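One protein chain omitted, others in place.
Order of writing sets the labels: A, B and C. Residues in every chain begin at 1.
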């Protein structure tokens, strides 16, 4: 089956997620003359929007590169992809909880919001992991042969485990410090992006080697 | 007429539906320190979001496989497709009613919400049925010849009737037990997914046989 | 310039409009046990949602067939297309006003809402008219030659004028009867769909004649 529609659906979901995140970040009622207080109050929340946009954007980059690597789709891949998209939509919910909790400033609310965000991040990592493992075991769906990528793949093999560890540490950290938990959550999202850069380099090298072999 | 735009519009509508469902599932006002109660209270509602996402996702899978099977579109198919998309958008309304009814816990509200959800499910099944019947009677639009699929088609021919029966039973069940009605509704959605797996296998077998015949 | 992106942007806008219309049609606050009243109260409003979906859907059908007829795009067509999409987004605003006015039942509110809806319909007709006139005068952008379509085109030439007349009559009717105005508005939207069927038949005939001439 052609992968054009799985691409179209996924790009649609990512485009909507990237765009509707801003909808949550809006003043609801403003007393005349108090807009500067409202905007100032929103400044730290803006960081949460930035973080979530960055996170969903990185997930799109992973998804984009992954499907460069896929020749055609099948029923199972379609279902797995719907699961990936499902987990990514949850970022919206987690972000709203975090914005609400940071707005009211209550410690136990913030702790819970961090735990929910971390859980969503774990689910996203898990869903992408399923997607990758499935492709590894179905060479007939791949554009690049397994052999070409294996040697480089070892270097990034543990990246998902690293990602998962950071989010788990952030969850544990909520029990003694929301500041540490928050820093670890941000670190997890940033590491997610670094992992993408590493992953994309491996795919790039493998694709080039294959091309070189073909043109030799 | 090329089917690229009917695919693009449909993928757009499905992508938006899959994504905006989460927007309905959000706390509106939180008293500081009460976020855990809000989140706990939402846990059962989360199941309704999961159910609706799963339902719309399965509808996309059906739609995806159906159009694999379509060579080109025409005016009537475009109009029928708009009707299919219309019925699928109603899932959003049905889900919101169900979430509201389950939130307030009133028995007659929940009964009504189940009936509305079942009606929407019936409408979706009906609209897809029209789409399939139309294609059956227009072999010039098909990629796979009728003859190739008929023998296998018999096995799944009654699946839409089975689907419709489950939703009707769920509607009847609301008159004596919301629990039974709810279980039947969930069973209907799960059966919808099973019917997809059966349908997709038939299309797959028929397409392979055709390919085998061509390469013989 | 390739028309793939103008198609993609337009399909995106139409898909979103078709889907977000349902978002406006939702109960906001429900007292336990009153869901049946809420749903009954919404039944007539549901007709407005149906009407607006049908209207935007028909606009997509026009847009779809129009671009079948376009070989490639240029800067002016891109700008005109953005204007068309702009006028179509206004349906959402007009529908919300109408739903609000019908909900509160005030005669002067309903009159105003009909006038706004009629104005939006006039703007949409105008924007499509500009799109058609532009293509008529730029044969280098057409897939079908002008000569092939002219003879049939005469039959539908006055359809846009007919459409515009109905909406104008509906606006005038608001000054003595909202019922007549409402019926005329619905008639205008239904005629819009009939005009599409007529337009699409002409394009179909012209395309076939051209194909026949080529294969002779």
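Following the convention adopted for this analysis, a contact is a pair of C-beta atoms (placed from the backbone, for glycine too) under 8 Å apart; a residue touches a chain by one contact, two chains touch by 3 or more.
Bear in mind the structure is a predicted one, so any value in this text is a computation, not a measurement.
Although one chain is not drawn, the whole complex shows that of C:48, C:97 or C:124 it is C:97 that touches it.
Residue C:8 is the one among C:8, C:156 or C:172 that touches the chain missing from this view. Remark: the residues of subunit C touching the chain excluded from display are 1-2, 4-6, 8-13, 15-17, 20, 23, 75, 78-79, 82, 85-86, 89-90, 92-93, 96-97, 100-101, 104-106, 108-109, 112-113, 116.
For subunit A, the list of residues touching the undisplayed chain reads 7-8, 11-12, 14-16, 18-23, 25-27, 30-36, 39, 53, 57, 60-61, 64, 67-68, 197, 200, 204.
As a working rule, only the chains that are shown with their structure count from here on.
Between the two copies, subunit A and subunit B, the C-alpha superposition involves a rotation of 90 degrees in steps of 5. Think of the whole protein's Cα atoms as having one middle point; the chain whose own Cα middle lies nearest to it is B. Centroids built from CA atoms put subunit B at 27 Å from subunit A. Taking the mean of the C-alpha atoms as each chain's centre, subunit A and subunit C sit 38 Å apart. Among the residues of subunit C, those touching two or more other chains are numbered 12, 15.
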